[in-house]
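A single protein chain has been omitted; all remaining protein chains appear in their positions.
The chains carry the letters A and B, assigned in the order they are written, with residues numbered from 1 in each.
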Amino acid sequence: MTQKQPPYKADKDNQDERAIPYTLGNLEAGEPCCIPKAHLQVQNLSVSYNNITVLDDVSLDIHKGCITALIGPSGCGKTSFLSALNKLTDLTASAEVKGSILFDTQNLVSDKIDVMALRRRIGMIFQQPNPFPLSIWRNLDLPLREHGFRNKSVRRKKIEKSLQDVGLWDEVKDRLQDSALALSGGQQQRLCIARALVLEPEILLMDEPCSALDPISSCVVEELILRLQGKYTVIIVTHNLAQARRIANYAAFFWMKERVGKLIEFGQCQHLFETPKDDLTAAYISGAKG
Amino acid sequence: MADQIFKAVILACTAFIGLVFLWILGEVVVKGISHLSFSFLFDAPVNSGRAGGIAPILVSTLMIIIVAVSVSVPLGLGVAVWLSEFTKQGQKFATSTRLTLDVLAGIPSIVYGLFGNAFFCIYLGLGFSILSGGLTLACMILPIFIRTCEMGLRTVNDSWRKGALALGMTRTAAIWHILLPSATPAIIAGLVLGIGRATAETAALIFTSGYVDRMPESFMDSGRALAVHIYDLSMNVTGGDHAAYATALTLIILIVFFNIMAQFMMDQWLGRKVLSS
Partner (left out) sequence: MALLKTSFLFLSSLKHQPDRTLSFFLAILAALSGLLLLLVILFLAKEAWPGLTNGGWRSFLTHKSWYPLEGMFGIFPMIWASLAMMFGAVLIAIPLGLSAAIVMRFYIPPTSLLAQAYRLILGLLAGIPSVVYGLWGLTVLVPLIGQLHPPGASLLAAILILALMILPTIALTALAALEAIPKTILSGAAALGMSQKGQILSVALPAARMGIIGGILLSMARALGETMAVLMVAGNVVQNPDSLFAPVRALTANIALEMAYATSFHRASLFASGLLLTFLVFLLSWFASRNMGNNHYG
């Protein structure tokens, strides 16, 4: 743990410690990336705000260790889907979630859940990087303290490792006490990812993590996400079809039907892009619709 | 042509206002400075204030402000946090609390004086004391302070709230570690506004903290505020005008000093917390 690791190499070295069965997929060949084992089972999920349904009857399995991309036009309920998974829909008073989300024998929709513990296990990255207006160090330290890590040296190790995992350590190690808001957009987003990773979540939800970044930062973040594959289950909303194709193992295509978001097609990324079953999917990925 | 006349008229009005205000300020500064001295600030008033200084009155004023601030700030912060972080849009209890605060903010200060006299001085038996006066002023500045703090909290970047919750932090932690520090400029602004009102207040104090111009020995003593002193010197003491102007100048300097201090604190804070975004 203490040994210094170069950026971007963190997860490979630590595979064995996590003991999660996975194999890195060969994206070009389009083979299954991992042993298909459902980490989250979503069944008949509907989300509505003020009694207006925005997402209707979605059922799909999120596989462990895989990257699942949610694609589709704006406003078809992808973000609502993500928020339902870590119960961030609670923030909106008028939101109502129906159906079931099975996670670890618990139903996230109906069971009494310790949301704080749940959100520790299911982290989230937002479109706009949102580092707290604190120092870089405090940004990672604060969530750890809040989750009861009293021992300072333990926190120190975790923070250092997490910053190394996102390749930020070498860039910021000399200015950990500086304001996180002084970082560039791409660095801020990687800091946010590090902040989520420091809690060692099992699942990471990403809501268009690259769309507010410049192309170069976007590339770096994309590469980082690719490296999370296998170790974390990643669900990523993206409008960038090429990006989805590059990084995802599975893809889900959402579309608005009669003003209600629906899941049109779900499957392995390569199949969805190369041999879509649905005409809508075919039209969307070829650029004819959307 | 009509355009020119219009422009000339409103420019003249504006200049006129500026000149009148400079006249007022100039009068206070010129007449005040001639009487203001080191000993004026550190001596007790002699002969009803015609001679001597204002030391006990300065001390009373500061004590009244201390009482008012130490009661209204914790209470006001709590209410502001509750209104902005724990209530939903359209929740009845919250809406009625806001309405109540708006009404309270509009009540004239002389009415607060009546209330303070009836409630603090007589009903609670605190008598004419610095404590009564300070508590009356606390009631008076509470609504403004809550309003400013709530505004400040509401303008805090919403993505920090979401980010904190998505990390599994409690709202309490988010408020304490992130939201309140980010809203500090607004909180300081509210504080300055409140202190400004409290320092300038006369009508609410005449019948609560009283007239006595001796050096107060405790918060239960009656004490005369600077503004009350100015009123008394100019209305009831013939030949007290110079001392009144000197006191007025002191009062204005005190208010400006509070403002500058707050600005300084805000700059420090901003310089430390938010480098750029």
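Everything below uses one rule, namely that a residue touches a chain if its C-beta (ideal position, glycine included) is under 8 Å from a C-beta of that chain, and two chains touch if they have at least 3 such contacts.
Note that the structure is predicted; figures quoted are calculated from it, not measured.
K.L.:
Quick one: say which of B:I17, B:I33 or B:V46 touches the chain that got left out.
P.N.:
Spelled out, the listed residue whose C-beta touches the missing chain is B:I17.
K.L.:
Which is it among B:V46, B:V103 or B:M215 that touches the chain not included here?
P.N.:
B:V103
K.L.:
Out of B:L36, B:I64 or B:L83, which is the one that touches the chain we can't see?
P.N.:
Hidden-chain contact among the options goes to B:L83.
K.L.:
Using the touch rule from the top, list residues of subunit B that touch the missing partner.
P.N.:
Here the touching residues of subunit B are 2-3, 6-7, 9-11, 13-14, 16-18, 20-25, 27-28, 75-76, 78-79, 81-83, 86-88, 91-94, 96-98, 100-115, 117-119, 123, 139, 142-143, 146-147, 150, 154, 170-173, 175, 196, 199-203, 206-207, 227-228, 230-231, 234-235, 241, 244-245, 248, 251-252, 255-256, 259.
Here is the rule we use: only the chains that are shown with their structure count from here on.
K.L.:
Roughly how far is subunit A from subunit B, going centre to centre by Cα mean, in whole Å?
P.N.:
49
K.L.:
Note which residues of subunit B are touching subunit A in the complex, please.
P.N.:
The touching residues are 88-89, 157, 159-170, 173, 177-178, 181-182, 273-277.
K.L.:
Note which residues of subunit A are touching subunit B in the complex, please.
P.N.:
Per the stated touch rule, the residues are 86, 88, 91, 93, 115-120, 123-124, 126, 128, 130-134, 142-143, 146-147, 178-179, 181-182, 192, 195-196, 199.
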